[in-house]
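Missing here is one protein chain; the remaining ones are kept as they sit in the complex.
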């Protein structure tokens, strides 16, 4: 039996439609640095999908890069970004935010989410502190949808966060590295236009959702980030051949491909979750998206890993481990079937 | 007549061999962040080409990104990078080097090159200055091969620079954004192994030399940049799907493709240079690579630009302008023929 | 009754001996930037006091400035500083460390101290994390002696921290903003020579311990921070009239003045602590130095604050508040007497 890959959602290349488009357009000469027509079309399509004709859209290459460029550009020197302690910017960006000069101000997350009440409490305490002028000022709020734990903010939760942001005049930025898997979830009630309305800026993840590379940053209010082209260049984030990003996104936003990428992953994830449930596996966390967290007995794990690639998440206790299975736009339904057979075979006693 | 594109060497997509390889490998699941086998093979091939089995090789996405990541990682806080005043890091990186905390210390360039004598003089004056402890310390030297003006360092010039660097214990870094066009030049005597030997680190440009994206950084001495993987991540330069870069470079370094990319561009450039000479066009600068700088009368330019896309370089005088034609791995010989016809038609009187 | 000042240890000017020395030397012309003989004498005296003739000593103006200059100079780009979550660098430096590009990696403090076990556990977890190359690398350890809560590391605790630092090759830096008050404490067993031996570098606080301004940084190993003079200049921390710092420290380290400053503060603090105990006031934390934390009923506090300036620390519960009284080298024993009378008058029922 060949080895199964459920380790992540960035282990295959790109949707074949994008490859085809790259091939068709390969010898067409265009201008550089994202000033080409592919980018222009992609921008137009994204604005339409977001119902935000006045927005600005920029393409960058990856999530950490987008986060650090946005955060560094948006904040004053004396400001930091408020995030859940489990946020990507808090933990897994190798200090990119701090390298740009800014502190990540952490609030205790719940299932990966920044709770509106936690945010409000943090801000109240901050401004009540007599020494707050000696501290980093909160300058913006960062969340991810879905979160690093595969969970989702409901529309109500997002509105509550927005309200706190409004009270304290803080821009709200949403990291959508896996946004396709949020949008496709049956549990989701935050559509792209609603997200555009509630966030000041957010990015639509390409790398993990069907493209080889690329994230599309949507800025609702054009005046928020002046000279952002120069900022992108300064952060080493400007591709000479911006066409790669334009072609990828124009394809993803044609004929519902981005939605299809999300839907496929969720359909496969659903099968796996059902199998886990039916076979008595323990969930570490219930998630409505493409990331599945389950608790496995360590001896079982040793046998399992001969057949399937998964993500190690964290130790659960002395004898168990939390692991993650991820599906994606690329998951082969036959692989899902095989994984389900393993789930049955290694069911906990 | 369709419009001709000689504006830059990044206006088309990628060599078809790379596209084909992307297609073949698209559904093969591999690990992320450049830990895949494509990258491993590419690294092995590049080390062989450089005759440097002990070197380290990393893949990044673009030139400015590579420069800022390297320079920021290599320098101490109190140090700056010495470069020609016309260097890419000096002028056209939107302050990426300074954003990383470092000053670019400029020395007057000659035809885009940093002269060894100019470098030595700068360093002598620096250390003779009684106040030099109040100034940014020179910490490394940056040059580009070919330069931003399409010129080349000869082996003798490079050895002279190396000697100055040795005297002052300065690492020498070479920006090879267009390296294929240096290596293929009949005027070049700096082979890849010689470059590896003389530079402490340098990058082999992919973006402008046949790939859609990607630069391969070669570090001769493994200990020079500890934890460089983390630095790449911190600079937002780590692709989740590093396979894109691995596949691109393994292809470019198979069956002499990188050399072929360079050779093709230079062959087309040679035809254009000859046509310019034969038809009495004035060269702004004689270049042995794929960039051609010519001085055009402004009225002629207006007519010319209806037929051909070129790069505006700078005003020459009241009535003339310096423009650049660039060939590349993608230049269609039929387009070259058409451009030559325009060169004949608009020959200066 | 005049108002009593027990709000902080930086509310008066400087020891009169320093003022006298400033007056005597005022018109003596000397060279700038700390190259004068006063600084040279101060350095010699500090080395002798530390029993570290091979150390390097530099003078800076304040605590945050010293911390950010040291930390920024000591760390590589990809590294952060590990500190207790209550550390000054973690909370009250307005992002100075992050502005210099580095993350503060926090470990849960106990009574203001970074526990060796907590540090070891953090480091073990860090290196056990499969993703640690995507995270900020721990590059040094920061502690303060006494801590921000007035507590002290014992020799045993410091040796335990040193051992963890040795295991992980991390330099240990000690913030001694209030070091005089540690050295003078009867509970202290970490002498200046022992501190020099156990820390890689630390600073002897002047601003809060008898001087108007100034901190003396002691670096045990001269090679640790090359070109540190230039780093000081770069951080805007180099005084043209370095004599101010030299004169202050040469005076503090003559005839035991620094010890005397500490001893006086502790003697006054002792009286206050005894009065609090005898009168049934609740301690928030028992401290062996010049900072005293007590829990006061809110109605009492309103009356108290008409007579005495204290520091608000934090709310204790609905009806009580934690406040801080601080003594210093400048505390007038008559004021202490008056404060004790208030302590008696407002004793909790």
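Letters A, B and C mark the chains in the order given here, with residues in each chain numbered from 1 onward.
In this section, a contact is a pair of C-beta atoms (placed from the backbone, for glycine too) under 8 Å apart; a residue touches a chain by one contact, two chains touch by 3 or more.
Remember, it's a predicted structure, so these values are computed and weren't measured experimentally.
Visitor: Please identify which residue in A:133, A:306 or A:334 touches the non-displayed chain.
Guide: Final answer for the missing-chain contact: A:133.
Visitor: For the chain that's not shown, point to the residue among B:92, B:108 or B:222 touching it.
Guide: From the options B:92, B:108 or B:222, the contact with the absent chain belongs to B:92.
Visitor: Per the definition of touch given earlier, which of C:47, C:99 or C:113 contacts the omitted chain?
Guide: C:99
Visitor: Over the whole complex, note the residues of chain A touching the chain we left out.
Guide: Its contact residues with the unshown chain are 33, 72-73, 76-78, 100-101, 133-137, 226-227, 229-231, 233-234, 238.
Visitor: Quickly run down the residues of chain B that touch the omitted chain.
Guide: Those residues of chain B that touch the unshown chain are 77-78, 80, 91-95, 98-99, 101-104, 130-131, 133-136, 312.
Visitor: Tell me, which residues in chain C touch the chain that this view leaves out?
Guide: Its contact residues with the unshown chain are 5, 7-8, 10-14, 16, 19, 22-23, 25-32, 61-69, 93-96, 99-100, 207-208, 212-213, 230-231, 233-241, 243-244, 309, 330, 332.
The rule is simple: only the chains that are shown with their structure count from here on.
Visitor: Measuring between mean CA coordinates, which chain is farthest from chain C?
Guide: Comparing chain centres, B lies farthest from chain C.
Visitor: Roughly how far is chain A from chain C, centre to centre by C-alpha average, rounded to an integer in Å?
Guide: 42
Visitor: Taking the mean of the C-alpha atoms as each chain's centre, how many Å separate chain A from chain B?
Guide: 34
Visitor: Centroid from C-alpha atoms only, then distance chain B to chain C, rounded to Å. What do you get?
Guide: The answer is 51 Å.
Visitor: Considering chain A alone, which of its residues make contact with at least two other chains?
Guide: Within chain A, residues 93-95, 99 contact more than one other chain.
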